[in-house]
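Note that one protein chain of the assembly has been removed; the remaining protein chains are unaltered in position.
The letters A, B, C, D and E name the chains in turn, as written, and every chain counts its residues from 1.
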């Protein structure tokens, strides 16, 4: 079942776009060969090891196509699943299951890809306090779902959008005339519930951010040595700001960053470059069982 | 400019979903620091070598956010572009450009990723007659755009949806009681402008498909030897059916398949697993030029 | 029940447009006179002989207005129905049934009109192999439904839209510089699952189409003699192309065209000029039965 | 140009549904043969005598597909137009004009069909005071446009929807326990700007409606003699109610009803059974002129 | 339950806008603290005396967020409710109830505010024949709901929109060249079921309206003495027109206007300035009961 808080109007509209694009002109082959009478049962099976995410969306697609399709979910989002594991079973009119199949799979494969990559990053951080966070580099229209998949992989969310967080970047700094000025200007205007985060690209900027009491300081493309220095400086402040690192961070760098005492690593690759995981439907029509 | 035939109601709705999700609550940082008066000019720059796709969509996002943003496109979709190349320039209110930036990039990075991978496959097929085609394994809601990106990479489109092509798969065969029966049933019912394609998983099925005059035969997970045999058998028929190969085909296998005389290779990875290409905005505010 | 594969997002949006336009400001008369407590049972009755189509859409309108309305369908789409036949029964809140009545009827009357005219054409073709097909001259927004009604009348669908079939027309020929050139250009670019159809307006063009192996040749306003010649020429080819005839074809011409060996007749009148069939609701409120 | 008051959100949504259904997967033939560079000029020509309606919608479709298409309208809605008359000219990218053509024509052909039939009814009423009115038997989703077409044919609109007029029908009468009671109940509750109309099926009911001062009395399936009697009775009242006649009225009956002094004839056929009028595009590409 | 005739596509779209704006990025606090397992029961309680309206919309919001939430309504729209009265009870997943709470309350508080103010006006008119009516000064997007709330307060609706009533205002009079000419022009063109209402701002205009037999005459900012004169003049006519008064009428003026024999008072304040009524949820989680 799709969690009610994921079944927002925008997500339902995205599902509708997807159903319309694949099914909006009918399913010629199935109409010709299968007809409306046949029923089927289909198992959604992981074809490789993965962290599951999007099972509810997958179910929602089946039931959007045909509300008479019944589902039983055998695993839940966030589970690590071995190859060959059936994670859900769908039953109903064969024509409906075949019609919904591709769209349903396209969602769950993509979201599981994200959860699986997020989990790998989190695991690499080990027991350290390092938080792995996503970015706004998400598939257009998929942000709520992809940020959910990130959480299902054990990682954490950065701000949802431009209205739910303050992040002062280089252009803001340039216009304001310095890191400190930008921070002061924002503090007076942003909603009082938001911390002030600023992106810096040098230790000098970092120290200016410290001095004006930024809540979070994002190190953009710092060398490992400078990261270490920045963490050291931050720890001398009370209250101490959070130190975040970003910019093409790979899985391999995570342990070193964790060891350096960085608070947060944020990575766009989690959402923009995670390859789809392979899940498929094993469909049984009548007394046979075929793999699609 | 977004080609009018890509600016369909569904694509515009997808752009709206994307703009709403990133900008639907405003841009707190920019409102606080930049205000409404400042103007800016931004160059869209390839940060790595790539095949460009989605430039028009990128422009459409900027102009959806603020129709007063002007654009000049310096390259066109389908172009191979070197790292460092500016492919478009956008000018207008700084607040609007900063607000649209992330969403616009998210589109063009993803679509260029697809075009770049498609181009690699097409290049691997060299001057052979082998067609590289996509599948329906696209990002939900993005099919029109992603199939366009595939064409921009020089590859070809398979059927758009379940209503614009006939593809008889294992379940259809199972219900119909054999490849031949499924083909006959479909021929009487499908629109007369569509060819009959059937997926087979053995040489026996392949021969049955030949005998019932399938127009296209899709070999699912055939060994190289069996692919060669199938191509040989097909060439003895007049009219001769097209032979298509699918199922986890990698870039490395393309030359061999081309040499074997296969007509079409279809690959889901083109759309479901192409990593995003790195493009960014170089934004100049007043007399400065900053890299975001 | 509306077949799930007809209940696409676009069809539901059309139903919503229709409900909104008739009911978006309430039903003043019924609110004043009937109130919310009364229940009713209504029979949907054919008032003239017809081929039924759109019963599911009719039911969907009732249930869109009030999901508590129950339905039992007494006939099915495609059935030939005598005057006076009740084809469905709806029960529920009287105010809801009265509110939905007009919109529900507007759908089923129109779609049954199309099915009835299609059936007349198919019957006129008798046992010949002549296929009666529709065109894209459908009511805007109704294509999926109207093409379905055509099938319910026993006829066949031409391409759904500009993206699901190749049809080279005079303007394409003019730009390409000839029928043959247009065909060659298209063959290299269209998805491999689509046949190449070309419209010709002379025997000379027909022969050029034959020579370049068009899959389907559409004769536009040919004389009966020329139709016969074209069919004869086509039969000498292997593989032989399909011959389609179009352009203001009336019911009366069908037998002659069938006899001439034409493969397909396509007719826009099936969808753009079929008069609505008369179906009405017989509503019983409490112990009375009134005809509306 | 589409009159701004017809360009409502609902009408634009209907146009979007229509554009999406024909163009949502691109135009394969035109993309293959014509490309993006060619331009064209197209004349919209009446192929038979007709009353024009929907020219603005036609233009809106062209410009929805490609806002760079320019238009010049050579006639206006409501004009009687001879066969062969060019009523508008469109210029722009050839690919866009070809893509929009079918959808644009589908609208204007249908709406002109309605205006032409309405005009025939109005003409049949001659100089009498008889008003020809439409009903709610319109194409779902098209009510605003079709009622506009009715006015363009010189006829008049009945209530737009269930919320903009009071019409007491047999079921309301049955529940209320008589014509008079239904009228009284409604008078107290309906907005004070609406007249009370009641449908009667006998002279007895008609007299009851007179007695309770209905503002408009609709005679359902009355014989000519009874119509005459009813008109006579109505004329004796002050204020005198309007007398409306409905129920399968044909063009032939109009003069007689006009002569009888009926105030209004309402006819569903105007909108549900008017055949489409034939209008087509003459398209010139470069230096040639082709008829499509 | 939301009355089916209020659950129009437009109202559902408004509810979706509201749900999306509050819940479109999830509920961070509840997800962190409450989780998905906890259930809750919540009583909707009037915190001050009020006339209830919008209970069905409130329920619809809860069930739009989570269709598994069950409801039992303990009062009905139109009821006068004392402070402390529980008017509905909702049970289901605690996370869903907390997520929907604010949006659901925002609807019912606003609509009850309108009903309560309408009821005060109606009560002030006492047993006189004076009708209290609303205007088109409603919250954009809320017209159907707010006019419903007006009826729940015992008042009456003026025309719904510009297409369901005739109201000739000063600008129309100016263009037509006088009250009488404006009335004549309209009578010939408006649907025959609509009365002709004209707004006048002097006794001279009033007499012109009488002379041309306006059905309803709206007195704009008349002095009490002139109102009385106008009522007197109207009573001498047969048929006598309705006299309506508008323009910043306050509750205090109602008895005097009722006594003067005015037929209708229309007031924009009913919808544009009614303060929200205080209703809240008392939520019990497990064995505790907290007031939010």
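We adopt the following convention: a contact is a pair of C-beta atoms (placed from the backbone, for glycine too) under 8 Å apart; a residue touches a chain by one contact, two chains touch by 3 or more.
Predicted model, so just to flag it, every value in this text is computed and none were measured.
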Among B:23, B:42, B:230 or B:262, the residue in touch with the chain that has been omitted: B:23
Residue in contact with the excluded chain [from E:76, E:102, E:213 or E:229]: E:102
Chain A residues touching the omitted chain (full complex): 131, 133, 156-160, 163-167, 189, 191-195, 197, 215-216, 238-239, 242, 244, 263-264
Interface with the undisplayed chain - residues on chain B: 16-17, 19-20, 23-27, 31, 36, 65-68, 93, 95-96, 99
Contact footprint on chain D, counting only the chain that is left out: 3-5, 8-10, 144, 148, 160-161, 164
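What we mean here is this: only the chains that are shown with their structure count from here on.
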Central chain (by mean CA position): C
Contact-pair overlap exceeding half with A-B, pair selected from A-E, D-E or C-D: C-D
Separation of chain B from chain C, taking each centre as the mean of its C-alpha atoms, in whole Å: 32
Computed distance of Cα centres, chain D from chain B, in Å: 44
Centroid distance [mean C-alpha coordinates] between chain D and chain C, Å: 22
Chain B residues counted as touching two or more neighbouring chains: 10, 21, 24, 144, 160-161, 163-167, 189, 191, 194
